[in-house]
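Removed: one protein chain of the complex. Kept in place: all other protein chains.
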Amino acid sequence: MSWFFKSKQIQLSILVFFFLVGFVPYFFKMPPVEDFANNLTRIAAVVGNFTIVIAVYSQWRRSLRFIREKRKGWAYHIYLLILMSMMIIIGFTLGEHHTAYKWLVSTIVTPLSSVFYGILAFYMSSACARAFRARSPKAAFLIIAGCIVLLYQAPLTGAFLPGIEPYSLFLTDNLGMALSRMFAIAIVTGAIILNMRMLLGRELAFLGFAREES
Amino acid sequence: MDLLTYLSVVLAIFIAFCGFTTLYGKGNPLYSWAEFSYLATATAMSVMWSWTATFGVRYAIQGLIRGELIWVPAIILGILMWFRVYPKYSYLSRVSIAFTMGIALGWGLRTSIFTSFIRQISATIVNLWVPEYGIMYFIARTTIAVSIITMMSFFIYTTEIKGPHLWSATIGEYIMYTAFGAVFAQTFMGRLSLFVGHMQDYMFPVWKQPYTIGAALLVFVILLALDKKGLAQKLAAA
Partner (left out) sequence: MVEKKVSLLQWMATYDQRWVYLILFLVVLGPMVSPIGMPISVSASTRNWYEKVTALKKGDIVLDSWSTEYSGYMELKPGLLATHRMLINKGVKLFVCLGHPEGFAVANVVFEEELKSYMDKHNYKYGVDYIILGYVFPNVASTIAAVTNFQDAVKTDWKGVSIKGTFLDRIKTGADITMIVDFTTGAGNPGLIDHIVLRFGTPMIQNPIGVSLPGALANLDAKLLQAVLASARGGAELEYLIREPGPGLIMMDAFSLGHYMVIIFIIIGNIGYFGWTKRERARERTTIR
């Protein structure tokens, strides 16, 4: 039975078959195929949610290794495993709308989630304070454009420098937007090429075949 | 306000400032505690939501109990996915990965070609001059079209850049740097708003302000004391 899983041709056929089931009905009216594709999509949605177990297993394995080898910070790993298990047990037994679960979420998750993203404001400030040097004409363009948009974004600027608005909007709505569009087109082109390579069997590392070959 | 909510707010403020201690530049036990707390609870939350979400694991099991046989292959494929972590049996996960990747590619490719490729190109190649919209519209559309074409020409590496291509690539490079400046400012606005909004959460209602300022000072004093005694990095996780 393992030949079924180990065969590159069979796995590639599965990949291509389900790709066609998802792709073709969009362009041709085929209600039975579309219904089949919708059911497969629901299955795929559920399969995706099973992968969280892998994350939890990996975290347990890593933490247990730290604890066993008494590496630096091993006590924090004990704390992590206890807190994680406690919260999962509370969630499964009492439900995610219970006061205890919501208390843990509002006390730990929500403030720290905001902190770990909010810290980026500090890093961006210090990065631009250190790195934004007008060493060349291109760097000067970057800094000047950045300063114009930064000035406009501060609401107070409208009170003493109202004329800055059209210049800032020109930079963001035209140049900034053009940059984003250019990258979107380039990224999708790259994605289409990569997808084609996967479907043609040229990129099968995600299925684990490259490791076996080596 | 009940005691539990009050404790939650005060502890949240304290743990948030413990998280900010990473800005001090050295590892310290306060940050390590905050980091591991977040890792534990965020992972637990993800587990819960994978279980309870629409099309989560519980949804499939409940469907199976109701007699919907469509969830049998879903559960089998999901369990096969778990074998990814065992090197000896990881080949069992291939069929799950092939299935989900095939469906994802099929659904993704059929629409992203339109939204991120064709529609973006067709929005660029439009009438540059429309009399009703005036000269500013013409300048804007021309700028967009010229910017995209010249910026793309900068990224062509398969031929030697010379002649008109060199001119186009150089103009594209200058436009790109200017655009990066504008985009950086928008990104900074986003990050700053995030931080300001976060601090607003701890400064309003006004009764929270003494706790916020107190927690900030307390954490700072503890950090300085630990650093002075040489304990900060010794007691940190990394």
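Read from first to last, the chains carry the letters A and B; within each, the first residue is number 1.
One rule holds for everything that comes next: a contact is a pair of C-beta atoms (placed from the backbone, for glycine too) under 8 Å apart; a residue touches a chain by one contact, two chains touch by 3 or more.
Just so you know, these numbers come straight off a predicted model, no measurement behind them.
When you scan B:I13, B:L30 or B:M45 for touch with the missing chain, the hit is B:M45.
Among A:L15, A:A45 or A:M87, only A:A45 touches the chain that is left out of the view.
Residue-level contact of chain A with the missing chain is found at 38, 41-42, 44-45, 48-49, 96-97, 102, 105-106, 109-110, 113-118, 121-122, 125-126, 128-130, 132-135, 143, 146-147, 150-151, 153-159, 162, 165, 169, 172-173, 176-177, 179-181, 184.
The chain not displayed touches chain B at residues 23-25, 45-46, 48-50, 52-56, 100, 103-104, 107-108, 111-112, 114-115, 119-120, 122-123, 144, 183, 186-201, 203-204, 209, 212-213, 216.
We adopt the following convention: only the chains that are shown with their structure count from here on.
Chain B has its Cα centroid 6 Å from the Cα centroid of chain A. Residue ranges of chain A in contact with chain B, taken from their complex: 2, 4-6, 11-12, 14-23, 26-27, 37, 39-59, 72-73, 76-77, 79-81, 83-84, 87-88, 91-92, 96, 99, 101, 103-122, 124-125, 128, 137-139, 141-150, 153, 168, 170-182, 184-189, 191-192, 195, 198-199, 206-208, 212.
On the side of chain B, the complex with chain A involves touching residues 4, 7-8, 11-13, 15-16, 19-20, 22-23, 32-34, 36-53, 55-57, 59-60, 70-71, 73-75, 77-79, 81-82, 84-85, 90-113, 116-117, 120-121, 123-124, 140, 143-144, 147-148, 151-152, 155, 173-189, 191-192, 194-195, 197-199, 201, 236-238.
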